[in-house]
Every structure is written in structure tokens, then in C-alpha cells.
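A single protein chain has been omitted from the complex, and every remaining protein chain is retained in its original position.
As written, the chains take the letters A and B, and residue 1 is the first residue of each chain.
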Amino acid sequence: MSPVDALSTLLLAVSLFFFTAGTIGLVRLPDVHSRLHALTKADNVGLGCVVLAVLLQASDWTEGFKLVLIWFLVLAAATNVSFLIAGGTGKRDHDDREGDGR
Amino acid sequence: MNGAPLELFLLVGAALFACGAAGVFRDAEPLRRVIAVNIMGSGVFLLLVAIAARGGGDRPDPVPHAMVLTGIVVAVCATGVALVLADLSGGEEGDDDDGERS
Partner (left out) sequence: MTIVQLFDALLALLLLWLAWRAVTDAVLFRAVVSFVALGLVLALTWFRLQAPDLALAEAAVGSGLTGALMLAALRRRSDRSSPTPEGPVKGAALRQLPGWVLAFVIFGALSWAVLSLPIPAQGLTEEAHASLEKSGVTNPVTAVLLNYRSYDTLLEIGVLLLAVVAVWSLRVAPRLRPGSPSGPLLEGLLRFLIPLLIITGGYLLWIGAFAPGGAFQGGALLGGACVLVLLGGLTVGPMTGRIVLLRTGLWAGLAVFIAVGLGAMTSDRWFLEYPVERAKLLILLIETAALISIGLTLGCLFYGGRPESGSSDRSSP
């Protein structure tokens, strides 16, 4: 097994650990906020490790770019979704939308 | 990726279809029926894709793939219409004798 493959495998194993930790947190923690905390952090790091592992195997830079873009998009989406689930309102001081009841 | 155990996936497809069929008769709640019918659809898709993969090697039969793609899109359209109908038919329905639960 070449060193690159070995490193990829190691990264995948690490990501497995993080995903498992996140899932255990999801199942065992008592309330929404702590579960969100566990899930967002652990899963995103896990995904980062997976992306790194696959990045090492990528054939050219366009594939690598797409992989990093995927990771970034998941980060952005997970952040926002966690925020929304946690009930973040982000109220603004002024509202310039007419009839906006939100 | 070769050597997919097609018998296994054929059985799973049949099982999904049967599960969905049971779900349709299980409860009169419209949303559940929509879910159940969608699962039946997924079962059929799995059957078609497994049938398409029978050729072995790297080139599956593209015709069932096209059918399934069409099916996925049509299924979501039907789901959209069904959900509007479910909204309009009201929340309570079904032949519950006690009226305790819709």
C-alpha cells in the first residue's frame, strides 16, 4: 500500500471515529441544543477528514476543487440549519419589507 | 464497481414495494399514504435498476435508467398534487370507530 493510500485510509478511519462520536451524541444527549452541538461539530470534522482522504486520491485539481467546494457547502448549510433549528432569530433592528410579519 | 449482488437488490425492491403496499392499507391518514405510495415507487425503481444492471461489466442497460428518471420526476409531481388534495380534504378522516385518532 503506497504511503498516500495509507494516509487516506488513516484519515478515513479518523473520520469514522468522528461520525460515530457525533451519532452517539445525537442519540444519547438530552436536548436539542447539545445534540446540535455534537452533530454539527463532529460531523463536519468527519466530513473534512473524508474530503482530505479523497483529495489525496484525486486525479487532478478540478476534482480536488469540487471536493473542497462540497465540503464548504456542507459546512455552510449545516451552520445555517443548526442555527435555524436552535431557534435563532437574528432579528433585525429595522424591517424594510412591507407587510413582513416575520 | 462490479459484481453487485443483483438477487439481493431484486428482493429488497420487492420488499420495499410490499412494505409500501402494506402502508397504504395501514392507515387512512393521507400523508402516510403518500409516503407509502412513494415507497412502493422506490421499490419499483430499485427493481428496474437491478434489472438494468444484469448485463454485467461496466455498462448497465440505459433504458430502465431513463424510465426510473422519468418515474422519479413523475412521482414528485404526483406527490405534490396529492399533498394539496390532502390539505383540502381536511385533517380528520378515516374509518376510526372511536374518533380518537385520525
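Descriptive notes on the structure:
In this text, a contact is a pair of C-beta atoms (placed from the backbone, for glycine too) under 8 Å apart; a residue touches a chain by one contact, two chains touch by 3 or more.
What you see is a predicted model; the values in this text were computed from it and never measured.
Residues of subunit A in touch with the missing chain: 73, 76-77, 79-80, 83-84, 87-92, 95, 97-102. What subunit B contributes to its contact with the hidden chain is residues 1, 3-27, 29, 31-32, 34-36, 38-39, 42, 45-47, 49-56, 58-66, 68-70, 72-81, 83-88, 90-92, 96-98, 100-102.
FYI, only the chains that are shown with their structure count from here on.
Remark: subunit A and subunit B have CA centroids separated by 30 Å (rounded to whole angstrom).
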